[in-house]
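In this view, the complex is presented without one of its protein chains, the others remaining in place.
Our next item is chain A:
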Amino acid sequence: MLRIFTSRVASVVETAARANLSATSIVSRRCMSKHVVESEEEFDARYESFFNRPDIDGWEVRKAMNDIHADDLVPEPKIVIAALKACRRINDYALAVRYLEAIKDKTGPKQGEIWPYMLKELQPTLSELGISTPEEMGYDKPEFASESVYDMH
């Protein structure tokens, strides 16, 4: 009788333990985060296809520009070409020049290397769309001085 009782208790405990074990393993599997590393090609393709969407609007163009600008990188020329063409589709010339300026600023200490390369790659697109570079517009140097907002009142 005792033997039957103990074997029953043992089997119950074992089942419970197994159930518990499997439950924890499921939970732990669910809680585990899998860190997906996006490759550079995937990143480029993602933004290029985003800018190339035919129905993109001004909000989305600006958001993508601001997001790319916040990353620690200078975008590939093909992304910039797609962005300039997106500016053309939303009829915003100012934004196109602004983005060129932003990229030039983003090149930072390597401006002497990256910016001429970028201009060389962009030149066909710039002449096709009729976009003047910041240098052509005279925006590589300050054009106007303005009063600081902190000195106005």
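Observations on the structure shown:
Operating definition for what follows: a residue touches a chain if its C-beta (ideal position, glycine included) is under 8 Å from a C-beta of that chain, and two chains touch if they have at least 3 such contacts; residues count from 1.
Quick note on the criterion: contacts and distances are computed from a predicted model.
Not shown: a single chain whose UniProt protein name, out of "Cytochrome c oxidase subunit 4", "Tetratricopeptide repeat domain 14", "Vacuolar protein sorting-associated protein 51 homolog" or "Transcription initiation factor IIA subunit 2", is "Cytochrome c oxidase subunit 4".
The chain not shown here touches chain A at positions 55, 57-59, 61-63, 65-66, 69-70, 88, 90-95, 97-99, 101-102, 104-105, 127, 129-132, 134, 136-137, 139-146, 148.
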